[in-house]
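Apart from one protein chain that is not included, each protein chain of the complex appears where it belongs.
Our next item is subunit A:
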Amino acid sequence: MAEIKLDQVNKRFKKNWVVRDFTLTVADKEFVVLVGPSGCGKSTTLRMIAGLEEVTSGEISIGGRVVNHVPPKDRDIAMVFQSYALYPHMNVYKNMAFGLMNRGVPRDEIDRRVKQAAEILGISDLLQRRPAQLSGGQRQRVAMGRAIVRDPQAFLFDEPLSNLDAKLRVQMRAELAKLHERLQSTIVYVTHDQIEAMTLADRIVVMKDGKIMQVGPPLEVYERPANRFVAGFIGSPSMNFLDVRLVEEAGDLWVDGESFRLKVPRHRAPAFRGHVNRPVIFGIRPEDVKERPGDALPEGVEPLRAEVDVREPIGSEVIITATVGSHAFTARISPNVAVRVHDPIDLAVNMNKMHLFDPESEQALNGL
């Protein structure tokens, strides 16, 4: 197992910079997830670590060894592909053994490792089958088995679950987490699914347009997004962004959207003082906008009256899109609240969880 280090890595395809100034150290045994919309350079970054793409500039080292010019097979890493990339004409056993055979591992050692990996993954009775005879989930396991038998320094996963149906994806996600615990291996994992990122990662790397937007543990990224992009990308339904002004009145700061006003909690105010009387982007997550519980509101929770525009019951809760003046936002309310479309609704906004962003740089203003 080993540490993976990327130092100022750049990648250019013809005239396009696909990855820019990527600097990251993945600690030994760490599970790091690269997440971002398609085309953000996350897969390219993974392929550069694998050695399948050359770096345009910068340095990649694995286990303290610079590998820029080391071919993939000598980097001692294994990769699981989105399409699984199983060899269609070989049975499961041979698919898993192929890499070891190429490395001249003795036959009985190959046999031992393949059988052990098959047991870990619960595919021991499938060893003689061909990929075409397997279900999606089984193929996925074989692809992982092919990586495990190599006992590599690190694992790379390129959207491994995106070809599975929703139910299987949840199951495999849990198994992946267990597998990581068991193997105690360094993992770099690419996905566009932020739930996968949140549930699996020790640390998340959010990318956009080839650049790192934020690196941190899942909850930290969720609670303290560094900029508007991260705030909007992580979390579902995504965070509300409202164009407002920050005003000061009687010693308190207020978020002023013309048609509504929300007081900034005292403990959050100092960080924002420099932006008084300027336009800002007010960010609040849907789960921090709920139905108003009663007349007495807890500290930092502000009332807001709005009109219901769209109502989407999902069982455990109802997601509504509401409007106040020219602003529209989503809120998550209890299914017990009887509201219909076009009804007015009294909401409570938990301003303790508010975010402010600079409208130009889109960076978070929070001095959290």
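In this text, contacts are C-beta pairs under 8 Å (C-beta built on N, C-alpha and C of every residue); 3 or more make two chains touch, one makes a residue touch a chain; residues count from 1.
We take it that contacts and distances are computed from a predicted model.
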Name check vs UniProt for the chain missing from the figure, options "ATP synthase gamma chain", "NADH-quinone oxidoreductase subunit C", "Sarcosine oxidase subunit alpha" or "sn-glycerol-3-phosphate transport system permease protein UgpE", returns "sn-glycerol-3-phosphate transport system permease protein UgpE"
Missing-chain contact among A:A2, A:M48, A:M79 or A:A348 belongs to A:M79
Per the whole complex, from A:S38, A:N102 or A:Q184 the residue touching the absent chain is A:N102
Touch rule applied to subunit A and the missing chain gives residues 47, 50-52, 71-73, 77-79, 81-89, 98-99, 102-103, 132, 146
